[in-house]
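All protein chains but one are shown in place.
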Amino acid sequence: MELTFFNVAVAVTIAIGFAAINAAYLVWAERRGAGRIQRRPGPNINGPLGLLQPPLDGIKLMAKQLIIPGGADKALFIAAPVLAMAPAIVSFVTLPFSDTIVAHNLNVGVLAIFAFASLGGISLLFAGWSSRNKYAVMSSVRAVSQAIAYEIPMLVTVITVVMIAGTMNLTDIVAAQKGGIWNWNIFPFKAGLFNPLMTMSFLIFFICALAETNRAPFDLGEAESELVAGFHTEYGSMGFGLFFMGEYANIVVGACLTTLLFLGGWSCPFGLFPGVWWFLLKIYVIIATIIWIRWTFPRTTIYGLLNLSWKILIPFSLFNLLLTAGLLKVF
Amino acid sequence: MSVPIHIQPDETFVLNVGPQHPATHGVLRVKMEMDGEYIVNAETVIGYIHRMHEKMGELKTYPQYYMNLSRMDYLGALGYSHGHVLLVEKVAGIEVPERAEYIRAITVELNRIASHLFWFGAFVMDLGGFSPLMYALQDREHILDMLERITGSRLTYSYYRFGGLYNDIDDQFIESAREFIPRMRKSLKKYHKLVTGNIIFIKRLKDNAILSKETCRKYGASSAVARGSGINYDVRKNEPYSVYPEFDFDVPVYPEGDSLARYNVRMAEIEQSLRIIEQGLDKLPDGPIMPKKAPKIIKPPAGDYYQAVETARGNFGIRLISDGTKVPYRLKLRSPTYSNMHLFDETAKGMLIMDALAFMGSLDLVIPEIDR
Amino acid sequence: MVTYFSEIFSGLWSLIIGLSITFREFFSPTVTVHYPYEQVVMPERFRGHIQLKGDEEGNPKCVVCMMCQRACPSGCITVAGKKKEGEKKKTLSKYTLDFTKCSLCGSCVESCNFDALEFSKEYKLASTRKEDFIMDLMQRLEEQNK
Partner (left out) sequence: MIVEKTKKALDVLFPQQKAEQEAEDDTPVSTTPENEAHETKKEEPRPNGLIERDYAVHGYHLDAQVAPEQLFSAIEIIDGLEFFLESITGVDWIEDDQMEIIYDFSRYDFDLCRVVIRTRVARDTPVVPTITPIYAGANWHERETHDFFGIKFDGHPHLIPLLLPEDADFHPLLKDFKA
């Protein structure tokens, strides 16, 4: 598809539309899922099954007044929520949904997405620092140290996958995993290469995706019971709305990446008719597990979290990288 | 995990874990001088919900003081009324029929389970897990409904009267209590699988704020805070009162002294209370619930009297100095969380704020009971 | 080295057990009462605010003996009666309950020897004005009788 203005405009609006709807209705899915886990119905008053809840929430958030605290650093204060939402939306442009449906097929797709993902950590720092609130500063320092600690094992596992597939182009990575469930990267006995640690690298990648988006057992950034509301304590209406949507958009990006890199994108488990519906099915299964994990586990401590990353995840992923390189050399 | 901190004086900032804070379960303020995430020193400021129960004690006659006790600790209110009623019966020499004593023991233990369940839910929520709170409250709801059916209110029961009870329990209460026990045991197993075994939970609480026996003795800590550090002290066993000698139950004691030990003690206590209720229901005699000639006006002889009782939060003591009139001369309420919370300042030095708040959760605080 | 690995695997296993429990909870029925649509039935001994009991023709059984006023710890009951000519017993003229101070301890109902007071089952008492809680129980009795 050559790059005319029209194609790019259509592709970008579709990507942003997908991201916005997904972010909004993930909030609804999380609240209903959490409700059902806790033996209560979850939102069910506005509209059938509470489906009108996200738009009404959006309107309510927009109607509220955006209060900027007295001594806040105005520029950074406004930039932070935008920076939280923008990378997630932009990375949808390069995410292929099926071999034909892709906004813009970059040759260095994986690199682009992780470049945008690292922006997320900076937005937390801006939010915490600029809102001039002790709790926010403490939580932003925590969130940045967490983001750094978990970016390394994530990138190392991604390098392993890129090495196996030979390219950085997401469509080709999925093409390398075509044909049947045993051909996916998650399983060790791929054709021509036998690497027992691939399932574990999938697990490492999944844990890092959770930690990167401040979710589940690693939500130290906005630890409700300690730091009141973490870095977005001072944010009022759409400021908080953008952070909230940014978080869910990041979850969707994380789920898409896990599917693309490890679960064979849009290829079907028994190799018959690949298509975008397999891809969507896998994403929503992963998102359901993310929500499920959040409402089951308590929060880790900051030193527990950093120990987990530096002492367990990074050694394992480096070892896995060397093992894959060795095996590729041999076979 | 306390790390020796080397602080420059201008390096620290004061953080108000203020009266309105999700982890303080009430209006308690801890002024923490922090160096980054480490607490340099903490100063607890209380008194935000101080209602001066002791002055009310000096203005109201004995029967009018029933309701104050359940307003002190609304989670385990019956334990406090039990202490007050036992004291005045001992001093004024009122005979309590056997059936009333048994019903009191059963309802106090039910109330203790309800209080421990609420603590369990709030404690796990402090550490970040939200679902166990809902399961705990769901089990607690059964107890509250049972008690509401016979006493008339859910939390602040003024159910005990000098010499007996406000009204009798009926068969439906006994039957629902019997059916509650196996259901509670099943959900206890669920909690142990969901929370106690969870590695994140264990890693979070292991070696967190270790209390030595000496600190507990110097501060007069009681209940799970003392029993978590290996001190075998339970007022029901050390100073047997009312009908507790008839029940055989044991007092869970864990020697480690960290928050995990305090957690285990309270979870084991729920099991022990279930055993007490079972035996109480089996041995429940019939008969009246009030003595024949219950005195309307209570005038205890002059003197200085003390009664200690084991409530959900520790050994609650009442000191009564009466001068023979209808109104007590001085009524001192010794609240257990007051002493348990007092050791927070010293232990929180050098801890991370996350560990300190987990430690505060393991102390099972109810702030109106501290402030009285 | 072995403990290092065994700790990781036992840790993962405990996480999976936790997930299995919430999975089972996910599919068990909800237990909450959806308040505005389903009403909660108060048990028979529920202690709402006190109300007067009427005899057969509906006038209150109260004989203005002031026992409840004296027994109340927070002094929220004010009773006034007047003696109609030709009758030896006083009849009730005013009975107000200041529900802002009442703590529902039940001493008044207990101290009334003429069984003229009982607890109502009223629990929906939200209001924005303080005066709504200074209740005139005589008037409530009339409404009840209608």
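Residue numbering begins at 1 within each chain, and the chains themselves are lettered A, B and C in the order written.
Heads up, the rule we're going with is that a residue touches a chain if its C-beta (ideal position, glycine included) is under 8 Å from a C-beta of that chain, and two chains touch if they have at least 3 such contacts.
Keep in mind the model is a prediction, meaning the values are calculated, not measured.
The shown chains contacted by the absent chain are B, with contact judged over the whole complex.
Although one chain is not drawn, the whole complex shows that of B:Arg149, B:Lys190 or B:Arg319 it is B:Arg319 that touches it.
Note on the undisplayed chain: of the listed residues B:Tyr233, B:Tyr263 or B:Phe359, the one touching it is B:Tyr233. Against the chain not shown here, subunit B presents residues 46-47, 50, 52, 54-55, 58, 87, 90-91, 216-220, 226, 231-233, 237-239, 302-308, 315, 317, 319, 321, 329-330, 332, 334, 338-339, 342-343, 346, 371-372.
Methods note: only the chains that are shown with their structure count from here on.
The interface holding more C-beta pairs in contact, when B-C is weighed against A-C, is B-C.
Compare each chain's C-alpha centroid with the centroid of every protein C-alpha atom shown, and the nearest one belongs to B. Separating the CA-averaged centres of subunit A and subunit C is a span of 50 Å. Of all residues in subunit C, those that touch two or more other chains are 15, 18, 21-22, 25, 31.
Residue positions of subunit B with contacts to 2 or more other chains are 131, 135, 138, 194-195, 198, 200.
On the subunit A side of its complex with subunit C, the touching residues are 33, 35-41, 292-293, 295-297, 312. Note for the complex: subunit C touches subunit B at residues 7, 10-11, 14-15, 17-18, 21-22, 25, 31, 43-47, 71, 73, 103-107, 110, 119. Residues 8, 15, 18-19, 21-23, 25-26, 28-32, 34 of subunit C touch subunit A in their complex.
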